[in-house]
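All protein chains of the complex are present and in place, except for one that has been dropped.
As written, the chain order gives the labels A, B and C, with residue 1 at the start of each chain.
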Amino acid sequence: MSGFRVHLLYFAWLRERIGCGEEEIEVPAEIRTLGALSAWLAARGPGYASAFAAGKSVRAAINQSFAGPEAAIGPGDEVAFFPPVTGG
Amino acid sequence: MSGFRVHLLYFAWLRERIGCGEEEIEVPAEIRTLGALSAWLAARGPGYASAFAAGKSVRAAINQSFAGPEAAIGPGDEVAFFPPVTGG
Amino acid sequence: MFAIRVQEAPFDVGAEFAALTAGRADIGGIGCFVGTVRGDVGGRALAAMTLEHYPAMTERALAAIAAEAEGRWELLGGTIIHRVGCLLPAAPIVLVLAAARHREAALAATGFLIDWLKTKAPFWKKESFADGGEVWVEARAADEAAAARW
Partner (left out) sequence: MFAIRVQEAPFDVGAEFAALTAGRADIGGIGCFVGTVRGDVGGRALAAMTLEHYPAMTERALAAIAAEAEGRWELLGGTIIHRVGCLLPAAPIVLVLAAARHREAALAATGFLIDWLKTKAPFWKKESFADGGEVWVEARAADEAAAARW
């Protein structure tokens, strides 16, 4: 079973820990949710591990809308990971 | 027993009904409170009667501070009568 | 720490913001309210609004309201400007600014100041309608209730 491609974005200290702000990657087909994607990314290397170790304080958006760990992901999605927002 | 002089000011529709905005008058000595002064003024003529007939919707200040009908008045006081305020 | 003015002339909101905040790196938020003359009252076209006040008392009353706000919130400064005289529809009537370290105090003080201004400062509004009628604005029970909640 082949995987699918997603476009990933990282902001603030997640971007700094991972070392890049944006990447296009191939995800295994069995990754169906945001939570599964986070766990899979955390295993990609020490920068990712450090970024996703923060667990609950990592937030995400799918296709520019805030989404929780149960949200479904699929081919071509833009998925962004970031800390809780602090604008205003 | 001689009376005492007070400086009176009228604002908004009280001024219009009484026909003047400001006057210096001699008040009988037995007038000791704002309430007594209002009642005495109401008897001075039809303009005053019309102005003070509004009763509860007439407010007042003694020497530039809001005051109620029980407040004491005395020689030289500046007493202002006006409707409830509507600024802002 | 409050700038307080009663004037016939219009005010410049941007200039008042600048005057309040110039060189102030301790301020984190500024709340502001501007009240303006609406061009109709229940559909009846307004020609002008005239604001009368009690000059000897007004600035004292405004200073007392500002002092009350400063006692309730940690403010870093503020501004109250209230216009008097004849104002046309869309004209600004009143400006309130309140600066603080955090937005909670700035916004609460702004709401407090305008609510108290409406019920505790000696101003009276007369509406002159396009049909020639004139009406002294009556105090609203809702304004008393708004002032009383603080």
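Some notes on this structure:
The rule we apply is simple: contacts are C-beta pairs under 8 Å (C-beta built on N, C-alpha and C of every residue); 3 or more make two chains touch, one makes a residue touch a chain.
Just so it is clear, the structure is predicted and the values come from calculations on it, not from any experiment.
Counted over the whole complex, the shown chains touched by the missing one are A, C.
Of the candidate positions C:4, C:27 or C:86, contact with the unshown chain belongs to C:27. Here the missing chain is touched by one residue of C:39, C:85 or C:133, and it is C:39.
Seen from subunit A, the chain kept out of the figure touches residues 9, 11-13, 61, 64-66, 78, 80, 82-88.
In the full complex, the hidden chain is touched by subunit C at residues 12-15, 17, 21, 23-40, 89-90, 101, 103-104, 106-107, 110-111, 114, 146.
The rule is simple: only the chains that are shown with their structure count from here on.
Each chain gets a centre from the mean of its Cα atoms; for subunit A and subunit C, those two points are 49 Å apart. Taking each chain's centre as the average of its CA atoms, subunit A and subunit B sit 74 Å apart.
Separating the centre of subunit B from that of subunit C, both taken as means of CA atoms, is a distance of 27 Å.
In subunit A, there is no position where the chain touches two or more neighbouring chains simultaneously. Subunit C has no residue in contact with two or more other chains.
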